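Handing you a structure now.
Here the complex is missing one protein chain, while the rest keep their positions.
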Amino acid sequence: MQSPFRRGSYAGAIALPSPGLPNSRSARRLPPLTPCRENVNGDVVHGASIFAPAGAPADAIQTLSLFVLAITGIIFVIVGGLMVYCLVRYRRRSDDDGREPPQVYGSNPVELAWTVVPIIIVFVLTTTAIRSTYEIQAAPPPPDSLQVRVVGHQWWWEFQYPALGVITANELHIPVSDPAHPTPTYLTLESADVAHSFWVPRLAGKTDVIPNRRNIMWLAPAQSGTYVGQCAEFCGTQHAKMLLRVVVHPADDFARWVQAQRQPAARNPGAEAGRQVFEATACVSCHAVRGTGASGTFGPDLTHLMSRETIGAGAAQNDLANLRDWVEDPNRLKPGVLMPAMQLTQPQLDQVVSYLASLR
Amino acid sequence: MSEDSDTSDTWTLPARGRAGMVGLIFTETSFFAIFVVAYLYYVGKSTSGPTPAAVLHTPILASIVLLSSSWTIVLAMRALRADATGRFARWWLVTFLLGGTFLVLTAREWARLIGHDGLTIATNLFGTTFYTLVGLHALHVTVGLTLIALVFVLTLRGYVDVRHAERTEMLSWYWHFVDGVWVIVFLTVYVVGR
Partner (left out) sequence: MGVLDRTVPAAEPVAEAPSLVTRLHGWVVTVDHKRLGIMYIVSGILFLLVAGSMATTIRLQLVVPNNHLVPPQVFNRLMTMHGTTMIFLVAIPILFGFGNYLIPLMLGARDLAFPRLNAFGFWLFLFGALLLYFSYLAGDGLSGAGSAPDVGWFAYAPLTERPFSRGSSTDYWILGIALAGIGTTATAVNLLATAASMRCRGMTLGRMPLFVWLMLTSSAQLLIALPPLTAAQVMLLLDRFLGAHFFDTQAGGSAVLWQHFFWLFGHPEVYVLVLPAFGIASEIIPVFSRKPIFGYPVMVAASVGIGLISISVWAHHMFAVGMSPAANSFFIASSFMVAVPTGIKIFNWLATMWGGKIRFTTPMLFCIAFLFQFLCAGLTGVMLAVAPFNWQLTDSYFVVAHFHYVIVGAIVFNIFAGIYYWFPKMTGRMMSERLGRWHFWLMVIGFNLTFGPQHIAGMLGMPRRIYTYEAGRGWEIWNQLSTLGALFQAAAILVFAWNAIVSLRRGAVAGNDPWDAWTLEWSTTSPPPEYNFATLPEVRSRRPLWDLKHPDDPDGPYE
């Protein structure tokens, strides 16, 4: 698979604001460019318009798209206008004499003209499109790019940072990339089951996530913030709730995040009872909590569960009430999900939830 | 209206049966092509199990048998067009026997592959694509033989003569197609794919 990263200047590079770590307590506001809503921490989650790019390659795609829209828009106006004119000018009048109009069978010069002009337009669009395809897909990655291994599951996202020893789920944290000195993130995409598609519209076009195949894409966001995306290839019952978030950090913030994620699970004596329930029941056959005996890989890694905004890959906000609902019966929040209801008693439920709540 | 030069006394168009059989062969070609593509795509990609080189024996005899049936069916058609129904019936029977022999040889090859070499459709990608492609061809041979047998029975009962030459010819076209497909299958499986 060819390396797609392109070093150098970017069309439409956006100047960096530098608002700091999105998950911190101070509630900064990033200027909303698109419809957005606040999450529970008071931060702003941006909408997902493809015309509000926040970095490469989405901005290159936007430039190309506007060019194509302009050409097709002009064609629409001209041809549509001619149609409207024709319908008005050549409608049968009420005082029509009933004779047939001149019978015209064709015209070589006219037909030649309207063959040649479209061919020229097509030629221009084709060459532009091909050039842009190569620019985005076929450039070598710089040696210092961050490597993330993305694994798509039914219906959640796994993110592994092999060089950093970090494994998370559903939220992809990456550093911001200064267009002048790019530090892109290089994603390999694999699937554990069926075909999915990784799409975060404000950052890049989508790339499919297909079993028995490794695809490659790259992100170089120029603006920090949280960008929402979701799976874009029908993958079964809960395809609709396979959301993902890309959290873009300024460089030092990102290093701090990595450090925090590398720590094993927080040991909270008050949650000991819950940890024992967790490890004694079947939870550990699917979930991993680093630093404990739990090392299941079928479901998301829970070591730093509480650092995430949502649970169930965007199915609900990550708060205690939802967490409780989820553990009791995930089907309530995400019907058809593969995690079964764990048949815990109420005391056990309380204990497990307080244990999970301790996994910061 | 005055005379028109383009509607002469003869307005000849192709026979319906020919047009129909060409259409059928056309679409069947597209069908087989996909299985050939799948076979070639998966060559060498099996992760385990027997390989073509290890277990396949080139079916020379079967190929000779099947392809010569194309020749015998031509002889049969020549006889029918000459209204020599006796000669037609004999060459027609030979065609049937040759085709039947091909199927028997294929069955023996499969029995050996399954029983002795442990290759089934579920064993690996080679098994999957081999049995599908060769089996699909064998299915078409079987359909052809069934129709040939039907015509043979009708001939024995005296219902077939030169008036049915055109229709019988269409069946022979189908048979030639099936033999042609064998050439492709042979090259794909026993030459390129090995």
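A and B label the chains in the order they appear, each numbered from 1.
Everything below uses one rule, namely that a contact is a pair of C-beta atoms (placed from the backbone, for glycine too) under 8 Å apart; a residue touches a chain by one contact, two chains touch by 3 or more.
Not measured: the values here are computed from a predicted model.
A.B. asks: Counting the whole assembly, list the visible chains that the omitted chain makes contact with.
C.D. replies: Result for the missing chain's touching partners among shown chains: A, B.
A.B. asks: Taking the full complex into account, find the residue in A:A54, A:A169, A:A232 or A:C283 that is in contact with the omitted chain.
C.D. replies: With A:A54, A:A169, A:A232 or A:C283 as choices, the missing chain is touched by A:A232.
A.B. asks: Which of these, A:I130, A:A255, A:A280 or A:A341, touches the one chain of the complex that we don't see?
C.D. replies: Checking the options A:I130, A:A255, A:A280 or A:A341, the one contacting the hidden chain is A:I130.
A.B. asks: Which of these touches the unseen chain: A:M83, A:A260 or A:A280?
C.D. replies: The single option touching the absent chain is A:M83.
A.B. asks: Suppose we count only contacts with the excluded chain; which residues of chain B make the list?
C.D. replies: The list for chain B reads 1-2, 4, 6-7, 11, 13-16, 19-20, 23-24, 26-28, 30-31, 33-35, 38, 41-42, 45-47, 120-122, 124-125, 128-129, 132, 136.
A.B. asks: Which chain A residues touch the hidden chain?
C.D. replies: 1-2, 34-37, 45, 47-51, 57-58, 60-61, 64-65, 68-69, 72, 75-76, 79-80, 82-83, 86-87, 90-93, 96, 100-107, 110-111, 114-115, 118-119, 122, 125-126, 128-130, 132-134, 136-138, 154, 189, 193-195, 197, 199, 201-202, 204-208, 210-213, 215-216, 228-241, 243, 314, 335-336
By our rule, only the chains that are shown with their structure count from here on.
A.B. asks: Hey, how far is the Cα centre of chain A from the one of chain B, in Å?
C.D. replies: 52
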